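As you look at this complex, bear in mind that one protein chain is not there, while each of the others sits in place.
A and B are the chain letters, set down in written order, and residue numbers restart from 1 in every chain.
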Amino acid sequence: MRPFYYLTLLLLLFKLSISEEMEYRSNFFANILNTLSSVLFALLTLQVFFLQTDEIGGWTFEQVLVLLGVFNALDGVVEMVLRPNIGRIVQHIRKGTFDLILMKPVDSQFYLSFRHIVFWPITDVLLGFGLIGYAAVSMGIQVTVLNVALFLLMFGMGVLTLYAIWMILMTMSFWFVKVENLTFLFSSLFETARFPVQVYKGALRLLLTFVFPVAVLTTFPAAAFTGALTWRDALISLLVTAVLVTVARLFWKTALRYYTSASS
Amino acid sequence: MKTLWRVYARSMKVHWAILLEYRGDTLFYMIGSFIYPLVTLAVWLAISAGGEVGGYGQRDFILYFLAVLFVARLNGAWDTWEIETMMREGTLSSYLLRPSAFIHWRIAENLVYKLLYGVLMLAAWMIAWPFTDVVHISLDPGFLAVVIVAILLASVIAYMFQYCLAMLGFWTTRMLAIVNLMEAVGLFLSGRIAPYSFLPDWVQATQSFTPFYWLLGFPVDVITGRVSGPAVWSGLGLQVFWAVLFIALYFVLWHRGLRKYSAVGG
């Protein structure tokens, strides 16, 4: 791996995507409208829950607000980077242009993951962080360097985990051609990340911590910010992320071997 | 009338064949659509772990959200997305050439899927019956008849509402943005988040003035026995009102839209 090479390339692809996206400027306003309405209704939903109670699974209203901010920011990442690319593998395989990508002296996973970046959903990320900031002020959290660093670390793990899950889904499109179903499945499962994992009981909680780790996606970053993160949880976050990223990479390599029929 | 009957029989046969071809996807979608109500249920179970809230205990919440699952599957409609694609890709025109109205073809598809969902979920409900009494509801024939009528009216409202939104595609290319906004409002107002009595007072005040409660919350409340007596009859009356309103609106939008569509030669 050569970090500098891939960083330069990423910047270039980002610049490229912006000039491509400029063809579709009107999407910007549609996106802002979408973002605002979805956050508004998420807040109303929270209000309905907290009319009946002071805490959900041990989380106060402000703490869940932080979690909602994290969820929104991650959703923005999905819309910016992940969703624009996932459908393309199938198109490339169908049109035969996948061969042209494999012929390039660049990591094909990297290229296919980041070739298309949509800029507009940055509003979701910004609004997410805005929510976190608002919740911090109304809770009166004193923001320390350690606090922020831990949050950023956990948030980074969340982004990586999200990427790994998405990459695994994307790799499945070698065999299951209907990607719409895969993204639908993801979106449905992602809904479980709107609430702290403590809401779920028993086996379901284990499943949502280790298998489809919504705990790593939203619960742990939010807990890191509010100071409720235990060392055990932080460790789980790092481990789950490491395992998923590795699995995603190996799965991709396997799919490529299948494609070049080197595995048979 | 006889011709229309034949149109439905034939169209449903075609749609059934398509459904069989994509049976995996169909089940996939059915299961996927269960996740959101189940997540919401999990939250309510966490909230009510310490005891009853707002007149609902844990068992009440479970029954409520099972009923939501059940009714939501039977009033689902996806025509806006289908019709948007058809308008964008220009395939709508070929359907317009057929002698029977396009909507019959679409309704036939909707019915085929709902028949499948209905049978599957009814079977699941019956299998669960001996194992847990959470799913027990009154088996009084009069009550069951009211439940069936409420669900039927709800699905007519939901379907015609969706179809009227789809008709907006004749005038704007951003029809789906409006649909998405409606979905978000509907999620909140129809009772998917919580029983209607849990919503803020200002929301409850709008109950009669928007169609959302009548296309989901009302039949669910009838099933769980939260609405009973004369309130049932006035509720059914309001359902009929909304159904008739959207059917009338459909006729206006469809004829105006077609004129507009053929004028631009779409």
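Just so we're on the same page, contacts are C-beta pairs under 8 Å (C-beta built on N, C-alpha and C of every residue); 3 or more make two chains touch, one makes a residue touch a chain.
Note that contacts and distances are computed from a predicted model.
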item: Choices "Cytochrome C oxidase subunit IV", "ATP-binding cassette domain-containing protein", "Acyl CoA:acetate/3-ketoacid CoA transferase beta subunit" or "Transport permease protein" - which one is the UniProt name of the chain not shown; value: "ATP-binding cassette domain-containing protein"
item: Interface partners of the hidden chain - shown chains only, full complex considered; value: A
item: Full-complex contact with the absent chain, from A:S26, A:Q142 or A:S261; value: A:S261
item: Residues in subunit A touching the chain absent from view; value: 5, 8-9, 12-13, 16, 19-20, 23, 95-97, 99-106, 111, 257, 260-262, 264
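Assume only the chains that are shown with their structure count from here on.
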item: Computed distance of Cα centres, subunit B from subunit A, in Å; value: 31
item: Residue numbers on subunit B that touch subunit A, as the complex places them; value: 25, 28-29, 32-33, 35-36, 39, 42-47, 53-54, 174, 177, 180-181, 184-185, 187-188, 193-194, 198-200
item: List of subunit A residues in touch with subunit B within their complex; value: 30, 33-34, 37-38, 41, 44-45, 47-49, 51-53, 56-57, 178, 181, 184-185, 188-189, 191-192, 194-195, 198-201, 204
